[in-house]
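One structure is given below, encoded as structure tokens.
As you look at this complex, bear in mind that one protein chain is not there, while each of the others sits in place.
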């Protein structure tokens, strides 16, 4: 005999506790190597339109004062784990063939000043670029944007071709304690505690920008209550949620034609 | 010798009667299983851009107080019938591996209050999300939107991360007697009398939203006469039309690379 | 020794004469059957986003008071020549399986009143639908829109679900002597002297609508001089240009995965 349908409500806090426990019960962290994760990030972002010419860089810490990055000239959509360079903190190549994108220099300044940052994504995807051109930072107005509540800084002036140290100083200072920043006339940076988080934030940043752009072309954006946004943002930045999302996106790449042969 | 071309008009009512009879003469209902139809719905909506990260859920009644749904972390574009969970009316897993999306809780409240609802789709596709952010409900202004005449409710306030019972109470109450609802700052819900209808409504909801968004960015929308819209909407919601459309969309998935292996 | 570069101009009329002669020297008309051309048209327009659910019909004259059309429920992207029905001028099926789309009825009224029309396309593609919703007819403002100069009528009122004779009377009357019409709150019709021309006009109509929509969202459209538009339009409607374009689009379909198996 079926149970009587529930009609009384349970306090939200107990649902939250239950969800946390259920999430923890799920399978553990991925065993992918850092190089594989960086190559997958390249493909995930290429599939989202983050890459066109040679602009954009992905980096991750790799031992003491060393970093992983792709060589200049290799596209995100063709990246293989075996292409990835190891560079030191002056961009000298320690391992691998080619040269890093010279604009990777500003990543170094972020790593110097933010020990908790493990990985950085910098891209110029279309909608983010459009917001950057009209000088309009993200407005948190949708559940899927809530991971950016209190986490999206803004640099209102373009310092010019970012291959010098000055640009690194300006950008790392403007980032402050946020995980992401919109760079006027330029693009986005995400600074994550893992490659997965940096990739996840970049993926949703461009989607948030596209949503904001489409909405503001047709009406007036109504932001959500910051307190509710913060609650949702905390949920969306839980490591398990970030990892499950990254794994889903990685499987999508692995199914498709653009999958990187991770250890060729 | 050819007949003389017709130049007089026949009353529309007799054409409608003829069309009804012709539709009834066509092949009967699909013999697909509920799990196959739910997996196909996932792929149909993925192909339309309804899915990105982990947001969105599909459910259907399955026996007394039980429901079919996908596990959290499985993307719409990779869903297989064999992935589908059976959960009870407190989201405990009765059959299958994984956990349901905790936000599926609000589906339960709709099923409790609307016995005629057999299947629910909830997604955050781009154009619907943009309308949700500017607080602009659907305006019935095109023949292809007429199935939403008198069938699209609107919830103007976002209740926050929808994993509690409170959100379920608010959402099911706002839905009222409509088959669909736009949730401000959030997305869409369709509540169908079959999986096919819930899928069909979600498919056309996002297309309607995209049309409205594009139109309102360039001009002023001119709604159609509600009476004519209702007549067309009744036609577009005929079960045979819904089923033929679902079958067409299902064949498209089955031809493509993203087809679910229905009974793996 | 190279000739001295030309620096004086030759009158445009002599270039036009030369181009006409060169075009005539090219290979002759396609030997494709009418059914193959209609199935190819379905795929060409599907690739351009003209099709979604079940809306849209393609027809062509086929002998005395008979017509070719696809059965209701077969998508443009899956159409095969062998699916095509022969119907009489009251939509009774003379050859083939299934029923025609009941909205094909208004095609009959156009064929009755315009003996030069050999083929009709009716679709609801996204940009055309958006213009139809804001009641904005085509503005000839780009070289690629010039085939619509003096060739695009407008029906400002939606007569409702177009399955009756009344809608056929209204639509065929509004079309007048034009090759195309924008139907408010509805979509487009093209009426060509060949299947190739009807397909070609539908292909460029939606592209013209998309251009107009994008342009009017960001600025004020500046129409071109009607006299120059007419000259370019005459060139763009030359049968050889229409046929070469159709053949190019047909080859694209035949190379791709969605090619119709023309005589299965």
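Lettered A, B and C in written order, each chain numbered from 1.
By our rule, contacts are C-beta pairs under 8 Å (C-beta built on N, C-alpha and C of every residue); 3 or more make two chains touch, one makes a residue touch a chain.
All of these numbers come straight from a predicted model, not from anything done at the bench.
In terms of the touch definition stated at the top, the absent chain reaches A, C within the entire complex.
Taking the complete complex into account, A:216 is the one of A:41, A:119, A:216 or A:245 that touches the chain left out. Listed here are the subunit C residues that touch the chain not shown: 2-3, 5-7, 9-12, 15-16, 18-19, 22-23, 25-26, 141-144, 146, 200, 203-204, 207, 210-212, 214-222, 224-225, 228, 231-232, 235, 241, 244-245, 247-248, 251-252, 255.
Against the chain not shown here, subunit A presents residues 52-55, 64-65, 72-75, 77-78, 88-90, 98-99, 102, 105, 108, 112, 124, 126-127, 129-136, 158-161, 163-166, 168-169, 184-187, 213, 216-217.
Definition applied: only the chains that are shown with their structure count from here on.
Contact with both subunit A and subunit C is made by B. Copies subunit B and subunit C of the same sequence differ in orientation by 90 degrees, per CA superposition (steps of 5). Every chain gets a centre from its CA atoms, and the centre nearest the mean of all protein CA atoms is that of B. Among the residues of subunit A, those in touch with two or more other chains are 217.
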